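Coming up: chain A.
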Amino acid sequence: MPEAAKPKESKNIRIVKDATCTFCGCVCDDMELTVDLDAHRITKAKRACVLGRAWFYEHTLEDRPVVLIDGKEATLDEGLDEAARILVDAKFPITYGLSDCPCEAQRVAVDIMDTINGNIDTTTSVCHGPSGMAFQGVGESTATLGEIKNRADLVIYWGGNPAESHPRHFTRYAVTPKGMFIPNGKKDRTVVLVDVRKTPSTPVADIFMRVKPGKDFELLWALRALVKGKKISENIEEQTGVSREVLDDLVERMKNCQYGVLFMGMGLTMTRGRHFNSGAIYSLASDLNEFTHFVAKPVRGHGNVTGADNVVSWQTGYPFGVNFNRGYPRFNPGEFTTSDVLARGEADAAMIVASDPASNFPKKAIEHLEKIPVISMDVKETHTTRLSRVRFAVATYGINTGGTVYRMDDVPISLRPAFDSPFPTDQEVLEGIRQRVKKMLSGSKARVAA
Partner candidate 1 sequence: MKVMRIKKTEITDTFAEAFGMWGARVVITADTKQWARAAAASMTGFATSVIRCKLEAAVECEVPPEATPDRRPGVSVLLFTMSSKTIAGQLIDRIGQCVMTCPTTAAYNGLESEKTVSVGGKLRFFGDGYQISKLIDGRRMWRIPIMEGEFLVEESFGIRPAVGGGNLILLGTSQRIALRAATAATNAMREVAGVFLPFPQGVVGSGSKVGSRYKSMIASTNDRYCPTLRSIAGQKTLPANVAAGYEIVVDGLNEYVVKEAMRRGIHAAADKGTLIVTAGNYGGELGKYKFYLHDILN
Partner candidate 2 sequence: MSATLLHLHTQPQVPLEAETLSPATIAGLSELGIEHLQVMHGNVKAKVGDFFKVTGKGTPDIHIEGDLAKVKMIGACMSEGRVIIEGNVGMHVGIGMSGGEILVKGDATDWVGPEMSGGRITVLGDAGHMVGSAFRGQSTGITGGEIFIHGSAKNEIGNSMRRGLIAIGGDAGDFTAVSMRAGTIIVMGKMGVRTGAGMVRGTVVCFEESQILPSFEYSCRYQPLFLRLYLIRLQEHGFEEKINDKHINGNYERYSGDAVELNRGEILLFSG
């Protein structure tokens, strides 16, 4: 567990109240940060969870060059020029990442790709992209987290481990807090957890359902059928690992609760079934509205991945995986999503913003990334920055920079930076690239629709 560095004797201390932690999609905005302005670090993060503390304490100012081109230190201008040149020269340039930077930067990134007729995708595609696709198919009944705090008396987590991935999800939003119609907090709620294994989240549950690995869809589908009063096959326990009695009990609870919520984790989106697993959750929640009030929510990972979805959607009409090759946005997951365009060897240049595909993408995609010119922006060194032709060291959003982020429930929140950074922000770097790209493609060179 990370510990705050012992505060040195410093008089130059600043307290930032109601600061926002952007480490995960919970985007808790009740942090009280103690900042040592001399040491350029946060020494205390009151109310932060263990992940949040690590986030605040570990993001100090590192001694890194702002720009490296082919591993050699360069000026910011040189870096921006080279980045713009790479992008303009490419026939299938891609941008990826964007979930750990504010919306203001995301908006610029989309503009750059619109200008050069490139391809833009966010980490959504390997997170809850499948849930986004499911949404496009069936819609969603959902709510802001405050509504869940105020009203939800049945809380179901499916395929997630918030205790480790989103520690304050339980305490700040959905399990323990008291709300308007939940005066006694957890006592007024029934918590159900569905997972393939016991995790540190399990103890919070009143009911734990262990589903056989890869059988979530079957189980959800059986629940849908039962909710609708339809028959299901006799061998349901054999198929899914959950007995008929347990299912019937859950169905009764779901139909009779006052306000129910289904939270889904990446245990659903990353496994066999992907978008259909999410779709099953959405449909189940919608079905239940025939009987009571029911909502569903993906538990999103990164601090502003939800913002990325929103920005890309309002600018292009599609939430992720958007291609501008023809001078207008097109969408097709599997065709224009980053993992695919890399693994198929299609992209011929890449700009990676605040993300590390070189460490978490499939091997084949990483191999292609190693072959093409890559521009990267990150606060830390990563496998991706290492293989980049042009790398920018940038300031940390929420710690050094302001801006807007969206919590996992689409609630926008403004950031309160704690201390200044000598590094440029993502937005500044992207602005610089945008200006150069627009200049290079101005007038008769403008890329228009084809």
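Following the convention adopted for this analysis, a contact is a pair of C-beta atoms (placed from the backbone, for glycine too) under 8 Å apart; a residue touches a chain by one contact, two chains touch by 3 or more; residues count from 1.
On the choice of candidates, all candidates are chains of the complex that A comes from, given by their letters.
Everything numeric in this text was worked out from a predicted model, so none of it was measured.
Asker: Counting any copy, say which of 1 or 2 touches chain A in this complex.
Answerer: Only one option touches chain A, namely 2.
Asker: Help me check something: in the complex, which residues belonging to chain A touch candidate 2?
Answerer: 90-93, 116-118, 133, 136-137, 217-218, 221-222, 224-225, 228, 230-233, 235-236, 239-240, 272-273, 276, 283, 287, 324-326, 331-335, 346-348, 447, 450
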